[in-house]
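In what follows, a single structure is set out as structure tokens and then discussed.
Excluded from the complex is one protein chain; the other protein chains are retained at their positions.
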Amino acid sequence: MVELNTVIFDLLYLLAAILFIMGIKKMSHPRTAVFGNLLGVVGMLIAAGVSFAIIWENEAIQNRQFLSLVTIVGAILLGTLFGSMLAIRVQMTEMPQLVAIFNGVGGLASVLVAAASLMAADEDPLYIEVLVAGGLSGLIGSVTFIGSAVAAGKLQELAFFKKPVPLPNLIRHLLNLLMLAGCIWCVYDMVVSANNITLNFIGICILGCLLGYTLTTPIGGADMPVVIALLNSYSGLAAAATGFVVDQPVLIISGSLVGASGIILTSLMCQAMNRSLLSVLFGSGSLSSYEEDEEVYATVKRTTAESVAVMVGYADRVVFIPGYGMAVAQAQNAVSDLAKQLEQRGATVEYGIHPVAGRMPGHMNVLLAEADVDYSQLKALEEINPDFDEVDVAIVIGANDVVNPEARKEGTPVSGMPILNVDEAKQVVVIKRSLSPGYAGIANPLFAADNTTMLFGDGKAMIQDVSTALKELG
Amino acid sequence: MVELNTVIFDLLYLLAAILFIMGIKKMSHPRTAVFGNLLGVVGMLIAAGVSFAIIWENEAIQNRQFLSLVTIVGAILLGTLFGSMLAIRVQMTEMPQLVAIFNGVGGLASVLVAAASLMAADEDPLYIEVLVAGGLSGLIGSVTFIGSAVAAGKLQELAFFKKPVPLPNLIRHLLNLLMLAGCIWCVYDMVVSANNITLNFIGICILGCLLGYTLTTPIGGADMPVVIALLNSYSGLAAAATGFVVDQPVLIISGSLVGASGIILTSLMCQAMNRSLLSVLFGSGSLSSYEEDEEVYATVKRTTAESVAVMVGYADRVVFIPGYGMAVAQAQNAVSDLAKQLEQRGATVEYGIHPVAGRMPGHMNVLLAEADVDYSQLKALEEINPDFDEVDVAIVIGANDVVNPEARKEGTPVSGMPILNVDEAKQVVVIKRSLSPGYAGIANPLFAADNTTMLFGDGKAMIQDVSTALKELG
Amino acid sequence: MKKQINTKASGWIKWPGLCVMLVAGFLVAQEKVEQTNQPNDSGVTVNQQAVPVENEPENTEEAAMSITSTFTMDRYDALMAGIAVFIVSVFVGFEVITKVPQTLHTPLMSGSNAISGITIVGAILVVADCVKTNNTIAMFLAGLAIALAMVNVVGGFGVTHRMLSMFSSRKKKKKATQS
Partner (left out) sequence: MKKQINTKASGWIKWPGLCVMLVAGFLVAQEKVEQTNQPNDSGVTVNQQAVPVENEPENTEEAAMSITSTFTMDRYDALMAGIAVFIVSVFVGFEVITKVPQTLHTPLMSGSNAISGITIVGAILVVADCVKTNNTIAMFLAGLAIALAMVNVVGGFGVTHRMLSMFSSRKKKKKATQS
């Protein structure tokens, strides 16, 4: 009954799983990470190839080969086309949205696989754990799908996702709980009555979608990255559940790898923002907006690109603090050029990277790597913080919350978050377009500090102005 | 067909496996290691308790309860008695032997389980993979059993194991290969013919025992720890194979944990001795014994306990280099006392621990921990080596190969092994009973170096003499 | 400091995670048990496999009685082993991923996204069932799933590669020697 081919195929599947694990292991260093990614690709090729071979050999298919093979090949080509388009054309600044979209797509795929396998097996007897796993897959998958769509929309700042749900928190939570209970009831009914499987499954999916929407809409845009990482974890769990549906350890292994990855990133982000996961997910929603701005900003000093050029031109040690604004302005190349100019003049240039600068973990690192900055120049929070008193000029470009000294006080939305101690540097230049607050929505006393001067304007343009002025300086 | 109890029991088994993993994770720091070990104990209690509960519920047993339950309880008590006796009474210096014995016992247990389950199921139809796994379990288990017995005997320096096998290498290898082939044939025959299972299994066990003997006897005593670690790995694999026999993931998980642990320790030891595993297992066997000792040792200087006391009494930084001889002399407490005396006189005392000092990895650490030495004073090879030129007195007690400068030359049996650079210290005292060589069997030019003086005598007595002399010094 | 974050993080994640997993596994198992106990009250043990395609499934009363086929002990073993795989893989995941440095967290996210495109295996395999039962809608869904999973795979690995090759210093060195 068990054919030799089956055995070989299954062992190849396991090989694919091993390759995934090895691939992620290789990700532990930038030097080997590219190779690790390639291992992942090879694993996926093996897994997909084996699946195709299994289908190819299937008798039922060999009789009515044409349609099914066309479907498969067509779908693969279509997917490859869209996927590669996305991969090639996406801007590095849009990574959070892209990851959200991929999450959603993955979740939807899980739902569809579960649906197809439940429908196709409609007349055959179905195993109970297949039903349960299918239901779970449908639930998790649809929550992931809609949740990711909302997240992507919010990150892209689409107007549609901006209006808040006009419901008090308690009712919202109750509603969510009810929907969840409904889902679980559907799964239960599907398993026990075993009759209206399709109907129940559709119910699960609809409820899951609603749940995905109501769970994510009230969460603020700044917290979206956390939600995305969590949904990433869910999409992995959905894949693992699918693994129980089709009885393939490779799916279980890879799914739980992804699940673990998502949950670890979620927790690291929460830690770096000094918030608990629960407060992100169900938190008060609207942060009280601080309205003493004018008072705080009474002593703000403006500066010009020329005087900044003079300042940095004769500095020994310059540290750039990039933030979300650098991503928005796409100023990474300009910054890197300025840094090279400074280095030629003999200064030491470093970059202070806060763990949650930008909109996703490691966001700044990717942008700066894109601009050919060597990663030995990128200093993490704990590396650079003790050195700030020896820094001549700290240039804050588009960062706000991550350098906000309010974090050291009690009772503010950012309280307790570890920050970059920029205010200890000898001189600080802050480049941003206005005095408007960052994502946490609070005023930043740093801007009004004695050693701080503000350079108002678009990040890229300003940095380029400084570069030009520096060249004229000779 | 599947009862609720079964499900609960199986989940508890998985919980036990999780506890084992967590336990080993906690072993990554001395502070949490005790707790980790306790987690392991809890896991084992759960696993054994569940097994007992399963048996208790079994109908067949409930009819003829008495005998079987007496067997189980009796066996458990007996095992506990012997086990705790061994655990309590063993000397820390005998750890290598003890581990070897435990390995052997574990291997034998695997063999017996496989045998019992094959015999008991004699009349029922047997699954094929159960047969294969049973055969593997028998093979690995019996090799482990006899191999460990030989290793323990050699470490205990029993006369019986000292006589070498009078066979040339090639023939030995051929014979081993033949026996292995015989084993595999027995497994194959057992599976295919499916008739004379018992006979075949006995064949496998006998061949396995022979193999265990012929594989380990030619290996030198110094290489025994490597063999023990390897057999440790095997005993884990045997447990994993048993897991396939009785179809319990918990056995597979724990078995492969142990297997991985053994193989990692094996490789680390080989690395630290600069030998390949193959050369340990099949290597030339007899190392050419260096016979230019007299020449090398022409300039050896003797010293007395009193002059050593004077030397260390006024030193600022003293480093002890313990080796196998300290274990033999059981001098760890004497050393620790002397160290405390020196510290009271204001000196800095450290211990330089070579990765393969003693007879098993971490051997010296255990001994010194027994003597209440704080582990912050224990310096690893790479920590202490750069500092030796600032060390006033290095006291080598019972170490030889790990401080042999010959390792830096080509063509000696220890070539390439990283050593402790004791010869760079300002003054070196070597405490040993004679000029006889260490386990590698070669002369040590360190003993004749300009800055070295030898204190001949038993390690413990000599250290105590130094202590006394130091006290008299005031 | 960095260490501390890691330890703490894994601390609070692991326990609830494990509990949820265990509870989920238990629920799954529970459901099964209830179900299997029901039709088998009569003491009949049905050992019917869904696999052999050659023997057409006989429409005996047992098969008609319940659409869900009976749970054999072997099937149960397979499920338990699956749960074991899940648990152990979660451990591997934790161990492996906590070693990835902060710098690479964005590529890690997109890369793990690509790996979750492994659902493509399920999507392709399900086509066989669709053909067998001649279910066109299911076939369409499966095709869509394949396409979506493929977007995930190609897009995910592609963008990860793009990001990671920015990090690799080789490119930089080449540029440096050029200029």
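Going in written order, the chains are labelled A, B and C, and every chain counts its residues from 1.
Here, a contact is a pair of C-beta atoms (placed from the backbone, for glycine too) under 8 Å apart; a residue touches a chain by one contact, two chains touch by 3 or more.
Values in this document were obtained by computation on a predicted structure and should not be read as measured data.
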item: Shown chains touched by the chain that is not drawn here; value: A, B, C
item: Candidate in contact with the missing chain, chosen from B:11, B:115, B:440 or B:454; value: B:115
item: Of B:263, B:414 or B:470, the residue in touch with the unshown chain; value: B:263
item: Candidates B:153, B:212 or B:243 - the one touching the absent chain; value: B:243
item: Touch list for subunit C against the chain that is not drawn; value: 43, 45, 47-49, 51-52, 54-55, 72-75, 77-78, 81-82, 84-85, 88-89, 91-92, 95-96
item: Residue numbers in subunit A that touch the chain omitted from display; value: 1-4, 6-8, 10-11, 14-15, 17-18, 21, 247, 249-250, 252-253
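Throughout what follows, only the chains that are shown with their structure count from here on.
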item: Given subunit B and subunit C, the chains that contact each of them; value: none
item: Closest chain to the centre of mass proxy, which here is the mean CA position; value: C
item: Subunit B and subunit C: spacing of chain centres that average the CA atoms, whole Å; value: 40
item: Rounded Å distance between subunit A and subunit B, as computed from the means of their C-alpha atoms; value: 47
item: Centroid distance [mean C-alpha coordinates] between subunit C and subunit A, Å; value: 21
item: Residues of subunit C touching at least two other chains; value: 32, 36, 71
item: Sites on subunit A at which at least two other chains make contact; value: none
